[in-house]
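Input: one structure, supplied below.
In this view, the complex is presented without one of its protein chains, the others remaining in place.
For chain A:
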Amino acid sequence: MPGINAGFALLSQQFMFMAGVAYAVAFGAYAWDLVAYSKLMRRGLALESAAAADSVAAARLVGVGSAGSIGQDLGAGPEDRGVRPSSKVHAGSDGITAGDSMKYGPEKRRAARVAVALTVLAAVVHGLAVVFRGIGAGRAPWGNMYEFCTTGGFTVTLIFLLVLTRRDLRFLGTFIIGLVLIMITYASLEAWTPAGHLVPALQSYWLIIHVSIAVMSSALFTMTFAMSVLQLFQSRREASLASGKRDKALVMRLVPNALSLENMSYRINGIAFVGWTLTLMFGSIWAEKAWGRFWGWDTKEVWTFVIWVVYAGYLHARATRGWTGTRAAWLSIAGYLCVVFNFTIVNVFFSGLHSYAGVGS
């Protein structure tokens, strides 16, 4: 096996630090974008109300009334046509939520652009850090908690950026980049281990396949988690607006309506669920090679199974009367909490074959 290269390992650490700094600044920019947008909205509203104090309420009521005729199906730009087969009638943009196709709109959000540019920069540096770690250790850089966190964080960013090329999910920026920041900070401060060889049980190409798919699926689950949380907020907000209350969370105008958040997270969850099914299957094949049985209810196996079943439940919920919308969102959130639990508490505190310290000895 290739030897350890301490020079590259050190370089990796330095790049990781730089990536952390870049993420921190990017995080600030995303937050700034939200604040700026919120202010802009408030100023807009204030101007309007100065112009015609009482027509504002009327205008808003009209806006809500026309769009809200089909329950939570609030507003959508013309580009949103056909996204939902069930809703032929799309109201024009209501200004209360973002377009439900999540396509980029015409407005310039300078802070958001800066934030994305910084994210790209951070991702490049982070990617180099991951690659150098791999060269330093002479293997795929995901063999221990430090490497799971750093490589996992990189995957989250990468998938976020990939989705950004097709959809405007910049409103998720603070959450996603914040999480990545937490991951690499935790990794560097708490879980750091010098680059080293793997214990024999992990020396398998299945490590590369199984873990990378697990990490990618988890990254997708991360995005749908954020969307489901926003969906819950947005549907409460929509309900309160529909009952004629004042719009308190102007930032939420950046966010699509609850139904389109639900649809988008359903699609992503579908892909992630297939990924998780593969994780489960490849894990079983590997377990058969390493431990002589494909399934043994080891702690890690139990949790992988639990996650799989919860998301299967989520997919079912979407087809069950009375379980779509808010309840499905809660299931998606529950599934993600299991993913996080599996990745943190189970990895660190539960013992089992997967606790890699003693395997094979």
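Operating definition for what follows: a residue touches a chain if its C-beta (ideal position, glycine included) is under 8 Å from a C-beta of that chain, and two chains touch if they have at least 3 such contacts; residues count from 1.
Keep this in mind: contacts and distances are computed from a predicted model.
According to its UniProt record, the chain left out of view corresponds to "Cytochrome c biogenesis protein ResB" among "Succinyl-CoA:3-ketoacid-coenzyme A transferase subunit B", "ABC transporter ATP-binding protein", "Cytochrome c biogenesis protein ResB" or "ATP phosphoribosyltransferase".
From the options A:Ser38, A:Ser188 or A:Thr277, the residue with contact to the unseen chain in the full assembly is A:Thr277. Contact with the chain that does not appear here is found for just one residue of A:Met183, A:Met227 or A:Ala317, A:Ala317. The chain that is not drawn here is touched, among residues A:Lys39, A:Arg113, A:Lys245 or A:Arg293, by A:Arg293. From the options A:Gly7, A:Pro194 or A:Gly244, the residue with contact to the chain not on display is A:Pro194. By the touch criterion stated above, the residues of chain A touching the omitted chain are 1, 3-4, 78-79, 81-88, 103, 193-201, 203-204, 206, 263, 266-267, 270-271, 273-274, 277-278, 281, 284-286, 288-299, 302-303, 305-306, 309-310, 312-313, 315-323, 331, 338, 346, 350, 352, 358, 360-361.
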